[in-house]
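Every protein chain of the complex appears in place save one, which is left out.
Should a chain be cited, it is by its letter among A, B and C, assigned in written order, with residues numbered from 1 in that chain.
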Amino acid sequence: MTETTATDLLALHETMTLIRRTEKAAHDLFLSGLVKGTTHLAAGHEAVAVGTRSALQDGDYAFATYRGHHHAIAWGATPEECLAEFMQRSTGLNKAKGGSMHLTKAEAGMLGSYAIVGAHLPIAVGAAWSARLRKTDQVSVAFFGDGATNIGAFHEALNLASVWKLPVLFVCENNFYMEYTPIASVTGVGNPAADRAPSYGIPAEVIDGNDVVAVRDAVARAAGRARAGDGPTVLEAQTYRHYGHSRTDPAKYRPDGELERWLERDPLTVSAGRLREAGTSDDDIKAAEDRAAAVVDQAVAGAKAAPQADLSEAFTDVWADGGAAWRT
Amino acid sequence: MTETTATDLLALHETMTLIRRTEKAAHDLFLSGLVKGTTHLAAGHEAVAVGTRSALQDGDYAFATYRGHHHAIAWGATPEECLAEFMQRSTGLNKAKGGSMHLTKAEAGMLGSYAIVGAHLPIAVGAAWSARLRKTDQVSVAFFGDGATNIGAFHEALNLASVWKLPVLFVCENNFYMEYTPIASVTGVGNPAADRAPSYGIPAEVIDGNDVVAVRDAVARAAGRARAGDGPTVLEAQTYRHYGHSRTDPAKYRPDGELERWLERDPLTVSAGRLREAGTSDDDIKAAEDRAAAVVDQAVAGAKAAPQADLSEAFTDVWADGGAAWRT
Amino acid sequence: MADVTTAQDVVTYRESVAEGIAREMRRDPSVVCLGEDIGAAGGVFKTTVGLFEEFGPERVWDTPISEQAIVGAAMGAAMTGMRPVAEIMFSDFLACCWDYLANEIPKVRYMTGGQVTVPLVIRTANGGGLGFGAQHSQSVENWALTVPGLKIAAPSTPADVVGLMASAIRSDDPVVFFEHKGLFASKGRPAPDGHVVPFGEAAVLRQGADVTLVALASTVPLALTAADRLAAEGIEAEVLDLRCLIPLDVTAVLRSVERTSRLVVVEENPYQGGWGGTVVSVVADEGFELLDAPVKRVAGANVPLPFADALEDQVIPTVDKVVDAVRSLATY
Partner (left out) sequence: MADVTTAQDVVTYRESVAEGIAREMRRDPSVVCLGEDIGAAGGVFKTTVGLFEEFGPERVWDTPISEQAIVGAAMGAAMTGMRPVAEIMFSDFLACCWDYLANEIPKVRYMTGGQVTVPLVIRTANGGGLGFGAQHSQSVENWALTVPGLKIAAPSTPADVVGLMASAIRSDDPVVFFEHKGLFASKGRPAPDGHVVPFGEAAVLRQGADVTLVALASTVPLALTAADRLAAEGIEAEVLDLRCLIPLDVTAVLRSVERTSRLVVVEENPYQGGWGGTVVSVVADEGFELLDAPVKRVAGANVPLPFADALEDQVIPTVDKVVDAVRSLATY
């Protein structure tokens, strides 16, 4: 078990705050017309990304979904790179060619956000296979939603990972909804990810996805097994998204009081509570939060000031030579 | 439980013999150059098809794989229609347009043989959904191999069938091999179909696929549940194919003695044994077998005498109007 | 997109999708819908609004995220007496169930020697221009075109949505029905009662003697706007809306080229493997003598679709690009 000191926890709390503030900024920029296209905010899910990253090592891989801002930031993307991407600036994380759904920070091992539900699970398995082939000690993590557990790629990925005993972690962020439909209404089992794991011979845990320490501990256990050559683990982190599915969704399908109940267990509230228990002063907590807020304020200003996407980029990066030539 | 009288059993034995003889004829015709393309013989699997059909009602649907001769015949296709199809005759079951991998007897509810592994599972689910929508009492059966349990369509089909509580039976013919690779080497659980059923909330049984009565009883139970509105069942019938995977496969990958052990439990031997136990005379058994042999002998002659495929058929049956017009 | 709205243009393309489906569901109890979030939620594009309320859960089914199960189940139901209308949310996701579109649905009738029919519709939101990025913006009608055995419709107006939907749902053949995301908010005249647009009949939306513009779905308003601009320069373009790719109304194209001697195809899918290649092939063969100038295709660039609006404009057809292509021919 990884020990989590108060100092560690304060850093985690700060990173989670950074994510929360970035999401809020993205939302506000959308309302003011500066963010276009679609965004899927992860406010509420912060502890899963941050807890996972904190239990892993540099060089470990992450594969995320269209709801991937928190994973990108947890793996080291800056809020400014992200906001600049949403705002179609040339300084965007993906040069404004990917957008909110495809945040990627490859140099940090965050190998992309994928917008076809479930598609990245086999890809994450492949990265784990590669780690094994190259005899590195790397672990690969696939983050995905509850809804992704009903698609074929989920099944194929888990089976292959099991058979080849690969160092991969399947981290489900079960927020109980697909887009607008409760997952329970379309799934044959109660815990959509964890209850499936036995059918691949993979161990699983259902964990509190709003408690960054619980996530961190579970991931540490799973990563340990993976590095020891004991194969994959399924972690089902129960959590909740504070906003609707995407920017156009007012989330009217939620029963009265549901959001409120989850807000009581907001991951930031939980971590703040843990910090206080561990003796961290309110001032120290506030200072961390203020640092995060300041970073995001600067990020907004920086992204706004950045140049628009460079038109010539439309025809670069198709091929490894940098170009897009398809004919002689 | 459906009671199986000696008379019933003799009829099942006769149908199984009909299938066995047809497979042998197909094999011989292949060796003599009259059957082209590929064939996947089902000798050894007869009890699964025949036992299943015998526990069902007229009008119940079947969906099979490229290894589907036994299902077609169990659902009423004649050996002559099948052999004529393999021999590319205009009298073939599919007018020589489908071939061995696509035998279909739609008027009897046998809605096709599908050659993409696993693809027919969702289709069979759809037929069950349709039965429910039309408020008929029909049950839909998907037959598939052990290898099919690792493909995405399997997962999606089982989950949907469970969530919609559809009258569908998933009958896995576990013959322990994919093409040349043992299923155990590529699957995370021991019983590739049955051990997965719980992850969809579907009841499952592992059954002796070489005992036609065991199959019949299990299917009767499952069909009863399906018709009562209790949803799908997974049946994993353990069996063995006597020939190689397809006509080009000498099956050298089998460990010594494995085939021999299975031949001792040949479904025809098992049913003959049960018949004798039930007091059926050897003469009666032989008479039934001779009737089957005679039908197949005639079928071979009939198919040989039939005209070759009608060339104009290449351009019919694309559209429901019978034609193939794609432009004005 | 071109704004050519007039006073009679009171219904949106988006509403017309639900209207078209509802009309057929009222007519024929064997029509049922299935898809992700199409029920009480009314679909993520709001193209199924009202159906769940009117027809209830036995005719409008929410599904898991299981594209293979959705279209596979639709196929099985279509083979056994129903007329399912399956929604695949974004057309890009057809890739997740491509086996059904490529190998199962279009082939089962043929390979069984005509024993079964598959009367189903797969509806899907197609196309770009909204900044959804590489995996949610593609025009993939060309994927469907690679597969013999599928009928393909792609309406450009609200009335055509209703009229082609009627033909699609009544068709005994499988239909892929492309609804263009960029057109959902566009308005037009409502479809009259009982409106049916037969498959395989292109609409001549504008007459002109100088050049033929062949368009489909989103490129129809582009072509019309380009034609207006060209008219100001004295170039009269004839604008054809194909409405369907299969059956393909090449007769209409050839007749028009007979009049104009010049052809520009305007298509959103990429140039490589785009449907314009099939249209051009027919004309370069059967209409060779009619042509007085090179044939042009204004198509999507051969790159994935970028996120930023300004970048996306670089790589999908625009009015400017159509105008430029026509101009290059006029001076020919």
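Simple rule for what comes next: contacts are C-beta pairs under 8 Å (C-beta built on N, C-alpha and C of every residue); 3 or more make two chains touch, one makes a residue touch a chain.
Computed from a predicted structure; not experimentally measured.
Peer 1: For the unseen chain, which displayed partners does it touch in the full complex?
Peer 2: A, B, C
Peer 1: Just name the one of A:Ser32, A:Ser312 or A:Thr328 that touches the chain not displayed here.
Peer 2: If we include the chain that is not displayed, A:Thr328 is the one touching it.
Peer 1: Determine which one of A:Thr22, A:Thr52, A:Thr104 or A:Asn174 touches the chain that has been left out.
Peer 2: For the chain that is not drawn, the touching residue is A:Thr104.
Peer 1: Identify the residue among A:Thr17, A:Thr52, A:Thr78 or A:Asn94 that touches the chain left out of the display.
Peer 2: Final answer for the missing-chain contact: A:Asn94.
Peer 1: Taking the full complex into account, find the residue in B:Met16, B:Cys82 or B:Met101 that is in contact with the omitted chain.
Peer 2: B:Met101
Peer 1: In the complete complex, which positions of chain C touch the hidden chain?
Peer 2: Within chain C, the residues touching the omitted chain are 92-93, 95-96, 98-99, 101-103, 106-107, 110-111, 133-135, 140, 142-143, 145-149, 246, 248, 269-278, 280-281, 283-286, 288-289, 291, 293-297, 301-304, 306-307.
Peer 1: Provide the residue numbers of chain B that touch the chain removed from this figure.
Peer 2: For chain B, the residues touching the absent chain are 36-38, 85, 88, 94, 96-99, 101-102, 114-119, 147-148, 150-153, 178-181, 185-187, 253, 308-309, 311, 313-315, 318, 324, 326.
Peer 1: If the hidden chain were put back, which residues of chain A would touch it?
Peer 2: Given the touch definition above, chain A has residues 61, 63, 92-99, 102, 104-107, 111-112, 114, 116, 119-131, 133-134, 140, 152-153, 156-157, 159-160, 163-164, 313, 316-322, 324-328 touching the missing chain.
Heads up, the rule we're going with is that only the chains that are shown with their structure count from here on.
Peer 1: Which chain has its C-alpha centroid at the greatest distance from the C-alpha centroid of chain B?
Peer 2: Of all the other chains, the one whose centre lies farthest from chain B is A.
Peer 1: Can you compute the centre-to-centre distance for chain B and chain C, using the mean CA position of each chain? Integer Å is fine.
Peer 2: That gives a centre separation of 40 Å.
Peer 1: So what's the Cα centroid distance for chain A and chain B, whole Å?
Peer 2: About 45 Å, centre to centre.
Peer 1: State, to the nearest whole Å, the distance from the C-alpha centre of chain A to the C-alpha centre of chain C.
Peer 2: Going by mean C-alpha positions, chain A sits 36 Å from chain C.
Peer 1: If I count partner chains per residue in chain B, which residues reach a count of at least 2?
Peer 2: 152-153, 156, 159, 163
Peer 1: Which chain C residues sit where two or more other chains touch them?
Peer 2: Chain C, residues with two or more chain partners: 63-64, 66-68.
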